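Contents: one structure, followed by commentary.
Note that one protein chain of the assembly has been removed; the remaining protein chains are unaltered in position.
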Amino acid sequence: MTNLPDGRYVDDTPFDATANIQTLERQDLDAPAWLLVWRKFRRHRLGLVSGIFLLLCYMILPFVGFIAPYTANERDSDYLFAPPQSVQWYHEGDFIGPFVYPTVAEADLETFQWKFVTDTTTPLPLKFFCQGESYPLAGLIETDVHLFCAPEGATIFLWGSDRLGRDVFSRILYGAQLSLTVGLIGISVSFVLGIGFGSIAGYFGGKIDWVINRVIEILRSLPELPLWLALSAAVPSNWGPVAVFFIISIILGVLDWPGLARAVRAKFLSLREEEYVRAAEMMGASSGRVIRRHLLPNFMSHLIASATLSIPAMILGETALSFLGLGLRAPAVSWGVMLNDAQNLASIEIYPWTAIPMLPIIVIVLAFNFLGDGLRDSLDPYAD
Amino acid sequence: APPLPPLQESSFWLQEVERGDLPPVAERIPTSPLVVDLEGRGRTPGVQGGTLHTMVSRSKDIRQMVVYGYARLVGYDHNYQLVPDLLLDFESDQDKVFTLRLRPGHRWSDGAPFTSADFEYWWKNIANNKLLSPAGPPDFLRVEGQMPTVTFPDETTVVFAWDNPNPNFLASLALARPPFIYRPAHFLKKFHADSADSAELAAEVEDARVKSWAALHNKLDNMYKFDNHRLPTLQPWINASSGKKIRYNFVRNPYFHRVDPNGVQLPYIDIVEMEIVSAGLIAAKSNAGEADLQARGLDFRDISILRKGEADGGNYKTYLWGNAVASQIAIYPNLNYEDDAWRAVLRDVRVRRALSLAIDRDTINKALYFKLAKPGAMAVLPQSPFFTEANRNAWATLDPDTANSLLDEAGLDRRGPDGIRLLPDGRPMEIVIETAGERQEVENALQIITDDWRNIGVKLVMRPLDRDILRNRVYAGSSMAAVWYGWDNGIPQAYTSPDYVAPRQQEFFAWPKWGQYYQTNGAAGEPPDMPEAIRLMELAHDWEMATTTEQRSAIWTEMLAIHADQVFAIGTLAEAPQPVVVNKALRNVPEQALWAWDPGAHFGIHRIDEFYFDPNGSD
Amino acid sequence: MTPLLSVRDLTIGFGKGPDVVRNVSFDVMPGQTLALVGESGSGKTVTCRGILRILPKVAQIRSGRIMLYGRSGEVDLTAISERRMRDVRGDAVSMIFQEPMRSLSPLHKIGNQVSEVLWLHKGASEREAKRLVLEKFERVGFPDPERAYGSYPFELSGGMRQRAMIAMAMVSQPDLLIADEPTTALDVTTQAQVLGLMKELQKDTGMAMVLVTHDLGVVANMAEQVVVMNKGRVMEAGPAEPLLNAPAHPYTQQLFEAAPSIPAQPHLAPALPEDDLILQLRNVSKTYRMRGKSAWKPDVLIHACRGVDLNLPRGKTLAIVGESGSGKTTAARIALGAEPPDAGGEVLFRATPDSDPIAVHKMDRAARTAFQKQAQMVFQDPYSSLSPRMRILGALTEPLDIHNIGTRSERRDLAARRLKAVGMNPDMLQRYPHAFSGGQRQRLSIARALMLEPALLVCDEPTSALDVSVQEQILTLLEEIRDRMNLSYLFISHDLAVVARIADEVAVMRQGLVVEQAPPDTLFYNPKHPYTKALIAAQPTPDINRPIDLKLVAQGAGSPDSWPEAFRFSNTVIPSLMQLEPGHKVRCHV
Partner (left out) sequence: MAILRYAVYRFGTMLLTLLVVSALVFLIINLPPGDYLSNQISELRASGQSAGVAKAEFLRAEYALDRPLYQQYLIWIGFIPGPQGFSGLIQGDFGWSFEFDRPVAEIVGESLWLTVLVNLAAVLFVYLIALPLGVLAAAKSKTWVDYTSAFVGYLGLATPNFLLALILFYYGHKYFDLPIGGLMDPQYEGLPMSWDKVKSILIHLIVPTFVIGTSGAAAMMQRLRANLLDELGKPYVETAIAKGMSPPRMLIKYPLRMAFNPFVADIGNLLPSMISGSVLVSVVLGLQTIGPTLLTALKTQDQFLAGFVLMFVALLTLMGTMISDVLLVLLDPRIRYEGREA
């Protein structure tokens, strides 16, 4: 560098006025939008872990029968309210592989609880790839092979058993099949409708908005209870609980959209005044395009958060209507049904393991939350 | 009558008495009060005072105070014998003429005398008033279509007379929900068009925002609902709360007619505080020691938590009483089901027997009742003279093989690919059982029965409904089978009307339409068309005509045998323990007893007015 | 003498990328002005933001020290806690952001946002603050400060918003004012007024100033010190006088050469042909309704445009210049059908010489789509007109996508080419709009408008944020396209030199009215209207020896009532536009 006598500083590295045009990296430019999002998402560790976890959860759904030592409604009337059993590895200091100690239940007529006495002298090793009750693998192949089962003369209630002597662990696995699928239908229906009507109302405003808003208002002020009452009397009696629940969750979704629609509409009413929306319109973008490409992405965070939030409601909602006979009920197994059974003081105070289904719900919901958060972050232009 | 013991003034009303607002106790009780025999029943005399807390789940349940209080003209004693209570005594002439004698000097809770005029007012101005009772006097007074002649010879005598016997008359008066054949005339007259000043009445009608005097009268005249605190009563406690509340207070009736041998006027307890609590919280609140006497809303499954509360230093004990319903969980195949093919199947006694035989009652007992209930068919309990082991065990021991062959015999021998039997028309044998989704036991039991029935090729589909919806569906014949309790009265005596074991009541879910037919005199429903049912009808009628206990007993025995043989309802378990939470300081509560609605009025038969708080506190 | 601010070896980078500012050092003396000039995208804004530590989350100050010797002694702005930084911001050092349209909260009234500074740092009461703010508003040239105080940002013109921003930075009388291109959106008279105000403040309070600008004329008139930046590095720095007179660094030289100016000699051009008009505005007026101050006050009517008549012949450039807030943008938007004119106005567009004109203000859907393919707009505020969640690639290809032109890769290639044409690097295609410098965004906006190769382009101050060399490049590009494809421009600008260079005809607007209209040479050498005269006088030149008298110029033509009788107009009496000579119209009474 040079310092001129008049106090000037002049840079003296060679100057090339045209140096700024570099060659462009093709492969990066070719990347489709989802790949870019994915690349960003990959860096969000919690989101990634959650995503993988959820993927795994959904992938094992068809094979829960194999993993669960018992089937969903298998009862062992000798072990009612059995507490969780632990799998041991060492017996009196010796390693003998995974085993359990046998237990015997006694009725205690003073406390009215079952007392379980563990016989710690005879370790019984677990069996693997063993035969148990038969179940349809992936919904198709009838088989009776389980990953592990209780040894003869003992039980393997990893998370205890319930009032009828059913294995909580196995039931949670089976419950996932319903809890992780059917309830989400409602969310989808309500989101499709909510976003659809909300964006139309918000973007177009005026008459369409007026009409949609009146529909929303009317839908919202109309009572749902009588509808359920009527439905509960009208559903054909030989429908299985799952079929009934399926219909219900769709109806739930159909009734649920106005809230979301209002939120979408309000946001769009404001967003549509943004300059970039004007710009898109002036380029000739169709309304659908403006909504999809310009408005929705700017409301994505809210939508993602809302979707995550609906999940526990839908998982639990399956039993909310059971007092009207419309909820999911035995013999169908779901987490909501299991929790419904646990709704009494004894389950909290004496048999806390019957309330274990809360855990998978929370874990799943948190996983969805982190996944959503990761997704949000990878869509956020400011977080790079 | 034995001489009256010296009477003691209650401290609760002492102030009022001293102020002169209330006469002293001697003037308040009848000249010949009911002196209760405590020692004879192993009870101890107590002291007055204290507040008893208890809970119910709906605000209309404050009428439980009329039930628990159990002051009846005649009532059951602990041996289920009818004894005079409000009445000094009664006479029955071949069940045709009943002479009821009142206690001289007996007063309503507001101090007005309780006399035959109160009966007369009811009979003439209410039962026979076209506006208040357009259909005339209540049905239990109708014998072979004829109403009694009712006379009121003097202040303390009322006579009901028929040409034919009315054996049910006295028992009706002792019901948990009795027909009040007397009303506080001095109070109600002010609101009756026959007696009141029409201008004043019009003003009252206006005030109450009702549309006619009859509506007003109806509104005020609620002896059973017990929600009008102005209405005088004869019960041990009077309602001291007006309006809709969360807690209702009932204070001792200063004119109550019972006294203990020491001259202490009953009830011992000054105040009963009844709290409206959600059904699901009753156990939690009991566990927290917020109830002094509680059985309603508690269930077998709550015992463990109650016991735990006791062990953790609770101020209560949990007694286990026996439940008097004939079956805790009973399945009623609907013999009036609207589907023809199914109805034919359900009407086949072999099918019902097979279904009953396939149920593993011991497992249910173990899973739900700690093996403490008695497995068996729907039959009366040992406390009833008509109890037999044979009836209890009829078609109720686990025997899937016999069940299978019975079904095969019944023409249901074809099976579908999944092993489910097929009806003659080819439909699978899926029995849809509807329940009032309120009790988890039912759901659990049905879960077990589902497995049991699967063994005999029958598929059970459970469908929980709202209680009211369930009832309407059953009554309409659109429900294939339903679950409910067994007969409320599992301990019938010879004098108990056998209405409820005959096809006379739609409330017995196996024959809703036959019941309606009888109850509506043929206006609705359909007449019984199965020989056994027709026989039951005849027997019920015979019982009404019978004149001796022996005849009635024989009729009862035969009817119960028909039920045992025909399995109209499939019973599972009976006599499950009913937890009763009792404050440790509360005395005279029997440790062993039956929890029954009728006869018994729950606590009523155990004379809750004799319970007292031991001033020395808990033992 | 100790400097007020001393920046040493400042290096800033984004994420894992290379440094965008490298080893920048400079000192600012109290009471003096340091001008930061340089190429668009060279890191001027980033440097300024670095001083106040208002950088995007992903940016890091990689090295360097920033010392402030202010009221509270010596502090190292890179090291102090966030808490103490808060006291510095807005109080000791305040900043005017480059893009005022985006930098104001859309939901709060201007007055509220501006007075907030006073509440925060001076603990002023609401009334007191309002008084001070209104005073400042008056000084920055708001014709109606009260209205501005109660307006929302979207109700103001670009220049007005910028002035609000300036007022916000100056009300608290900071020690140091960092002004990032504070006058880009202002017409020259207003600019003069604002600059004058700044100078005055400097004199009164000893305020120092870092002035980022691309306008060498402004540098010449304002700065004591100059720092020239290119590609994140300081090319040349030193006192203004020698640097302007004899630039030493080749980049500086190149920069100065590129500066446009109003040509010295008029060569009178013939009046424009009036036969093949691509766009015609006939008697276009626009009245906005501003919500009353409270629910009970009646709405205020604002006449943004009043009876504007403009004709744009095919292949020509019609420039609009005029006072900030005079309705230029409004007229442009109406011309493109983005807003309907008041009843009675007509906008006619002829796609080809022989087709029937379509009425832009009442088109059906199909006509609109066809029209939009032909007519594009470069927005005054490029930042707002780019969806914040759409990558630039998406934004650039969107017009093609909409009109279904080309395949995916063709579109992408075209986007890359256009980007290169406006002097930017195609590897930026995957960035989001916020990750650009102000000038880069402006170029993006131009690139996007050119994607469809339209027949009519409305440019609303397309080069205001560009340094002269890039501006030169862009203007050349525009001219080249015009000549190649017979494109027509409606060109709004406040830079008369640019207008002189590109326009075939110029309309001068004031208060919603066109006051004078003529070919540029006629206009610049024979201005008739007092406002036009004032405008031309106010144009700063990059010659440090010929400073303009900011005070004098700032008065501009003054308010219309102070004009000679012939030109005077009021709200009710408006003289009509008279043709003085062929192609030269002036609004006057004859």
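Order of writing sets the labels: A, B and C. Residues in every chain begin at 1.
The rule we apply is simple: a contact is a pair of C-beta atoms (placed from the backbone, for glycine too) under 8 Å apart; a residue touches a chain by one contact, two chains touch by 3 or more.
Fair warning: this is a prediction, and the values are worked out from it, not measured in the lab.
**Student:** If the full complex is used, which shown chains touch the chain that is missing here?
**Tutor:** A, B, C
**Student:** Any idea which of B:N218, B:Q440 or B:T557 touches the chain not displayed?
**Tutor:** B:N218
**Student:** Taking the entire complex into account, which one of A:V64, A:A82, A:V189 or A:I361 touches the absent chain?
**Tutor:** Within the whole complex, the residue contacting the unshown chain is A:I361.
**Student:** Of the listed residues C:H434, C:K533 or C:H589, which contacts the missing chain in the full complex?
**Tutor:** C:H434
**Student:** I need the residue numbers on chain A that touch the omitted chain, in ascending order.
**Tutor:** 203-210, 213-214, 216-218, 220-227, 229-230, 233, 258-259, 262-267, 269-270, 272-273, 287, 298, 301-302, 304-306, 308-309, 312-313, 315-316, 319-320, 323, 336, 339-340, 342-345, 348-349, 355, 358, 361-362, 365-366, 369, 376, 380-383
**Student:** Spell out, residue by residue, where the missing chain touches chain B.
**Tutor:** Touch set of chain B with respect to the missing chain: 57, 59, 131-136, 138-140, 209, 211-212, 214-215, 218-219, 243-247, 273, 275-278, 280-281, 284-285, 287-288, 290, 466, 468-469, 506, 515-516, 519-520, 523-524.
**Student:** For chain C, which residues reach the chain that was dropped from this view?
**Tutor:** 49, 52, 54, 56-57, 86-91, 94-95, 97, 99, 102-108, 113, 116-117, 120-121, 152, 154, 165, 168, 289, 291-292, 295-299, 365, 383, 388, 434
The criterion applied here is as follows: only the chains that are shown with their structure count from here on.
**Student:** Taking each chain's centre as the mean position of its Cα atoms, how many Å separate chain A from chain B?
**Tutor:** 48
**Student:** Where does chain A touch two or more other chains at once, residue-wise?
**Tutor:** none
**Student:** Write out the stretch or stretches of chain C touching chain A in their complex.
**Tutor:** 14-15, 56-58, 101, 154, 230-231, 233-239, 242-243, 248-251, 254, 336-338, 368-369, 372-373, 376-377, 379, 381, 384-391, 393-394, 398-399, 402-403, 409, 412, 416, 420, 423, 425-427, 429-430, 432-435, 452
**Student:** Note which residues of chain A are touching chain B in the complex, please.
**Tutor:** 73, 75, 77, 80, 107, 109-113, 163-165, 229, 232-233, 237-238, 240, 322-325, 329-331, 341, 343-346, 349-350
**Student:** Note which residues of chain B are touching chain A in the complex, please.
**Tutor:** 280, 283-284, 287, 301-305, 307-308, 311, 363, 366-368, 370-371, 430, 432, 434, 437, 440, 443-444, 446-448, 450-451, 461-466, 469, 472-473, 478-480
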